[in-house]
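The structure under discussion appears below in the form of structure tokens.
The complex appears here minus one protein chain, its other protein chains still in place.
And then subunit A:
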Amino acid sequence: MLGIIRQKAFGQSLQRIRPVASSWGGYSSTSKQMMVREALNSALDEEMSADPKVLLMGEEVGEYQGAYKISKGLLEKYGPERVLDTPITEAGFTGIGVGAAFYGLKPIVEFMTFNFSMQAIDHIINSAAKTSYMSAGQISVPIVFRGPNGAAAGVGAQHSQCYASWYASCPGLKVLAPYSSEDARGLLKAAIRDPDPVVFLENELLYGESFPVSAEVLDSSFCLPIGKAKIEREGKDVTITAFSKMVGYALKAAEILAKDGISAEIINLRSIRPLDRPAINASVRKTNRLVTVEEGFPQHGVGAEICASIIEDSFGYLDAPVERITGADVPMPYAANLERMALPQVDDIVRAARRACYRSVPMAAAQSY
């Protein structure tokens, strides 16, 4: 199970077994592999089975089995009353989902990508996020908004934006970003059961990735707590925070840094709002250095919030300035080479970590390891 299979084609999903991390409790020879897509599908299936109030709505979720096949088999199992193929109006079906949530149902609204959620953002913010507060707690909104977020491969400016910081700035929402299959299952189940509106940011390129899952994860009662980050890899020299696809990149960077004697602690945020400030602070107080990693645009991003939080809580512990690695401050270009340079790569994370550790950094922009 320790074999590492790596495919280095750009944009292809990486099939690999996760390296040992003590927080995983070691390997079990009975843990099976599960794709993130399967993890999401099984979570939806189990929650819909357990609670007849849960329903799924979105474009192509029914007959087409889901634009990315996440809802495969659900229409057949639960029927058209609970798996609704909607007309093309994000504003419309989001508003309807919110209205259904106002009165007793638990809708899961799927956006084909979160880029299209902008056409519905009034309902997400003004109707879903704020209604419990505005109604003085009389109306609750147990709704989940989910779909792929961030860059895929070669899909251009209007299909590649990361919305984590937009939604995470709004009180009343919870914002989750799973990485592994365990994250996908546990966090989606938690989101569906949560009485508050949850924005669930998946990643298209992770759908096809497989991760080992233990028997506990496979159990239908499995659930992860919202608001808790996960230490994917323990370290003592520098803290690197990441979420979604970037967790994988950060872990690869950690392996490279280890060869240079830099022990990096990788934090998988899992929850963007609420942010696990205690965990990040505890880690920085241990390592004294911080690098934040995200795919999204730099200004007002998740890294900016983490940096400000650390300075508020742990300024005295920092031995180096906090650095944020983000996507480029441009709409996403299409050409493969341009796209690669507009997104963080493993080398960018490695160089940032080295800078934080006062190591000299090679001048060449692109280096392969």
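Just so we're on the same page, a contact is a pair of C-beta atoms (placed from the backbone, for glycine too) under 8 Å apart; a residue touches a chain by one contact, two chains touch by 3 or more; residues count from 1.
Note that contacts and distances are computed from a predicted model.
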| item | value |
| --- | --- |
| Hidden subunit of the complex - UniProt protein name among "Dehydrogenase E1 component domain-containing protein", "Alpha-1,3-glucosyltransferase", "Translation initiation factor eIF2B subunit gamma" or "Mediator of RNA polymerase II transcription subunit 20" | "Dehydrogenase E1 component domain-containing protein" |
| Selected from A:S31, A:Q65, A:T113 or A:T131 as touching the chain missing from the view | A:T131 |
| Identified contact with the non-displayed chain, of A:H123, A:R233, A:K252 or A:R351 | A:H123 |
| Positions on subunit A where the hidden chain makes contact | 81, 84, 86-87, 89, 91-105, 107, 122-123, 126-127, 131-140, 171-172, 174, 194-196, 227, 274, 277 |
